[in-house]
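A single protein chain has been omitted; all remaining protein chains appear in their positions.
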Amino acid sequence: MHIPDGYLSPSTCATLYALAAAGWYSALGQIKRRLATRTIPLISVFAAFSFVVMMFNVPLPGGTTGHAVGVAVAAIVLGPWGSMLSISIALAIQALFFGDGGITTLGANCFNMAIVGSFVAYGVYCVIGRGTDLRSRRRVLAAAAAGYVAINASAFVTALEFGIQPALFHDPSGSPLYAPYPLRVAIPAMMIGHLAVAGLAEGVISAGMVSYLQRADLMLLRGVENPARESETALPPANRQSPRRLWWVVASLMLLTPLGILAAGSAWGEWSSNELASRQTRAHIESASGNQAAPASAPAGLQRLSNVWTAPFPRYAPKFIKNPAFGYLLSAMFAVGFLGLASLLTGFAGRRRWTIGERS
Amino acid sequence: MSSFIESTIRGFARAFSNSLLAEAAASRPGLLQQLDPRVRLAGIMVLVISTVVCRQIAVIAVLFLLAAGMATASGLPVMLLAKRVWAVILGFTGLIALPALFLTPGDPLLTIPARHLAISSQGLRAAALLVLRVETAATLTTTLVLCTPWTHLLKALRSLHLPAELVVMLAMTHRYVFLLIGTANQMFESRQSRSVGVLSGAEQRKMAARTAGVLLSKSVEMSHEVYLAMLSRGFRGDIHLWTDFRMRVRDYLGLTAFIFAGLVAVWIGR
Partner (left out) sequence: MDRTVGKLTPTFAGQNVSFSYEGIPAIRELSFQIEPGERIALLGANGSGKSTLLRILDALCFPSSGSVRFRGEPLNQDRLQDQQFALNFRRQVALVFQNPDVQLFNPTVFDEVAYGPLQLQWGREDLVRRVEQMLDFMGISPLKDRPPYRLSGGEKKKVALASVLVLDPEVLLLDEPTATLDPKSQSQVIDLIQQWKGTSKTVVTATHQLETVEDIADRVLVLEAGGVIAAGPPSEILSNPDLLLRANLIHAHRHSHGAVVHSHPHLHGHSRHEHDH
């Protein structure tokens, strides 16, 4: 997943560098506030550790081996900000010193693996493991899931970056100037390898390490920022209403979304300009509106504005999905996932969880 | 004997040899070694950026030759570059670029009727651009790294206004990477000598995870000690770096040459 120089256009690199820089800057601020003068030795040595773990050839089920990034463990032990910084430093050393990954693409690599990876890993770990005992098996599973999902999220973002290159950056004759494959090739190509191998490696290492820490070094599992007492768990205590139940409700609702297809036609007031032009639809509108006649054609304003924005999933069915029921389901999953991630991110950014910082 | 241990240990050995290589090359008298590290860093960065911005294959090819020439003039043997950089990238990026020959839509150049495949000229151009770019950029960065002591590189970054904390962290991380590699190496070697027969997949996974876990504990423990050592020597949060760089005439000339080459390449290759 380390992108070499030459695969991404200058503007892509610059944008991702800017995003990464914003991330590093915030992370440094957050970490210094919590760790104060302990920051330098802790983050540095942890980055060195991540670097070494990245070199492990992890044996996987099926006989293959893969490499882990260690982002899940970093997020668990250091928190998302510390993880972001450590993994970025490890990646920088890999790029600068070992030529693994490019220099112009360092921002992109850090964004994909260190930033996206840390937040996704932390989010998944919290969602699954929150409120459970530090020694529970659930934590191990949470770590495995965190690692697996985070690596695949990183791979997906990487694939997006690759996939948009040909469309945006090509010469007058049409040859792509950088990564030559469009989204429909880049995404499956990247995802297959990571869903099958790299994600597993990450999951295996993350789960194994959490399991080891549960037995040998419980303090670390609590998170290095929290010099908390034995009785406290590393994550904020669960609300009385377990969020687990809420997730089940959301999941069931998602599965039921295709029922929407049963409702014929469009909802009242949600007609597109095409529908207003159709005689049949106008007849329906009339009967649903207490026998008030519909306008003869779409109002001018509606015509003008309806072309301004085309939704990514028009009519809840992405273009490549033929089956409308599946389209509904996919749209629902996407929306829930997106909203979930957004709320997690804003929650972490805003909340000051770690109130105990050590002053030197 | 577990193969994953062997291959991991081999990876460790490669890291050490890399650092020794860098030390040897940095002390050789050569073209780049004559220049101030800041000029080296800035100059090579300019050329890498030019390589990525350029759109003409011919110009990138010239940059490649320039990079290769600089490398050899700085004491890096061609065989070394070929083995470590060029062949590796050809294998990796070359393989990735291969399907692009057939998949990129455009004017067909070469048709293989038996397989209904056609190589488009656009595909050929795209593949060539990609491979050439990656090779050139990698040659430039490898030359920089192998001809400059790591500490000079870091201090040069500082003068490019990278925050002092990040520079110190990069330095400290690099320093401890080798210590941790040594520790991990020892752990793996001792486990390898203790294990009799072939371990099952699950046992191997457990071993890998366990080694990583022990390394983690040791690392965090060590970081606490390092912190105390820093405090003991007067660390109170501010960073003071020691640099000894001085610009001479040849450094200004070198910097100008780099920038000129970069600008010309971008202009001609736009």
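Residue numbering begins at 1 within each chain, and the chains themselves are lettered A and B in the order written.
Note that in this section contacts are C-beta pairs under 8 Å (C-beta built on N, C-alpha and C of every residue); 3 or more make two chains touch, one makes a residue touch a chain.
Here the structure is a predicted model, which is why all the values come from computation and not from measurement.
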item: Contact partner of the left-out chain, one of B:18, B:72, B:121 or B:151; value: B:151
item: Absent-chain contact - pick from B:124, B:172, B:212 or B:266; value: B:172
item: On chain B, residues whose C-beta touches the chain left out of the figure; value: 149-151, 154, 171-172, 174-176, 178-179, 182, 222, 225-226, 228-236, 240-242
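Criterion: only the chains that are shown with their structure count from here on.
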item: Separation of chain A from chain B, taking each centre as the mean of its C-alpha atoms, in whole Å; value: 27
item: In the complex with chain B, residue positions of chain A that touch it; value: 4-7, 9-10, 13, 24, 28, 36-49, 51-53, 55-61, 63, 65, 70, 73, 77, 85, 89-90, 92-93, 96-99, 102-104, 166, 171, 173-181, 185, 204-205, 207-209, 211-213, 216-217, 220, 224, 360
item: Chain B residues within the chain A interface of the complex; value: 2, 4, 7-8, 11-12, 15, 18-19, 22, 45, 48-49, 51-53, 55, 85, 89, 93, 97, 99-100, 103-107, 121-123, 125-127, 129-130, 133-134, 136-138, 141-142, 145, 150, 153, 163, 165-166, 168-170, 172-174, 176-177, 179-181, 184, 201, 204-206, 208-217, 219-220, 222-224, 226-227, 230-231, 235-237
